[in-house]
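A protein chain is absent from this complex, but the other protein chains hold their places.
Let's look at chain A:
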Amino acid sequence: MRLIYSKIEQKTGEGTVGLLPEEPEDMWHIYNLIQEKDIVRARAVRRISKITEFGPTSSQRVAFDLEVAVLATDFDIGSGQLHVIGRVAEQNEHAKMGAHHTLDLELNRKFHLTKADGWDSVALQMLREACDVDRRAELWAVVLGPGTANICIITEHQTILKQHIEVPVSRKRRGGVDSHTKGMEKFFSTTLATLLRQMDLTGTSAAKLGKTLPLLLASPGFVAQSFLQHIKDEATRTTNKPLLALIPSIVVAHSSSEHIHALSDILSSPTIASKLSDTKYARETALMDQFTTLMRHDDGRAWYGPREVERAVDKGGVGRGGGVLMISNALFRAQDVDERRRWVKLVDRVRDIEGGEVRVFSSLHESGKRLEGLGNIAAILTYPIEDLDDEDGDLDEGDQEGDMII
């Protein structure tokens, strides 16, 4: 994303920025930046019908700059479309003050954003990340099992499911494995055709960027390997140049299932991480793993949930020397301003006062989804603290004999 200008008051954080989204992922950043009550100014289009004495005759599209105070945002992950619903904040000849209007923010269209509550540290950090022009890691991934495939694109901040494929493949049956084999062939060819359409190897986008994104194939068992073999066979058979060129950038990996959430373990495996450039995803995943390992050892250094983590920070447990606060960006999208302030304060405290590490997880990555299950927030502490959940301890289980209830 291009930062066209930035007029932010250092001290108060008040101010406005002009932004130009250039890549699909930028829409995700914008979605995370815009809060309720913020002021967004962008080009709006309205259909104006002229009313004559004979009734409405001509209708005309007019474009004009419009400023709205945000009521809500609506983001479609798949298409990257972001609709900003608000009330007109600046009267003009086409729009009445206070009237509802929806602005559609689009790629390559600039807009202006004024934070109602000022630019806090989290918002500024997001802005910095969004405008970081460094080449971002990006890859395609197909997670598959017999008859099911999920085609995704993984960017630094998002895992986007582009297409879910299901082709009925009958299972092996006594005395007849033909229909299984045929089903698998059909499944592979459907998956490959869909993948190629999605990747658009010959299309303008690839040509423009002049790069081939790596492709990760992952499955339990041998399906991914068989699929790679199918791709190779197809490439040779059809002498499809772009496809042949793709083959060297394919990586095959093992996954525990054919579901997308299996991506989190694939990308955290060292072999894959070393083959693909180190993404935010991989780092987040590694942290989640470290966290769950501590949890399993019943180590008081791992806590999750809003209250528990706040208490841990209060007690100085998430500071210098290994303290990590993991927080999902979903919490910063809170409708309630106070709620957002609560989390920004916590982040600021850990980073600036306690000296701990803060990781804002993307709720669109699988690691973010795992964090979501834990209440969107978790922490690795520098030393064990017990009973942060201050529930009553275990009631006496009483050594009973007999049949289990399960």
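We adopt the following convention: contacts are C-beta pairs under 8 Å (C-beta built on N, C-alpha and C of every residue); 3 or more make two chains touch, one makes a residue touch a chain; residues count from 1.
As a convention for this text, contacts and distances are computed from a predicted model.
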{"item": "Options \"Glyceronephosphate O-acyltransferase\", \"Dynactin p62 family-domain-containing protein\", \"Adrenodoxin\" or \"Elongation factor 1 alpha-like protein\": UniProt name of the undisplayed chain", "value": "\"Elongation factor 1 alpha-like protein\""}
{"item": "Touch criterion as defined above, residue of A:K7, A:R46, A:R171 or A:K241 at the omitted chain", "value": "A:R171"}
{"item": "Of A:G18, A:G118 or A:P220, the residue in touch with the unshown chain", "value": "A:P220"}
{"item": "Touch list for chain A against the chain that is not drawn", "value": "166, 168, 170-175, 177, 179-181, 220-222, 226, 254, 256-257, 259-262, 264-265, 292, 295-296, 298, 303-305, 308, 366, 369-370, 373-374, 389, 391-395, 397-398, 400-406"}
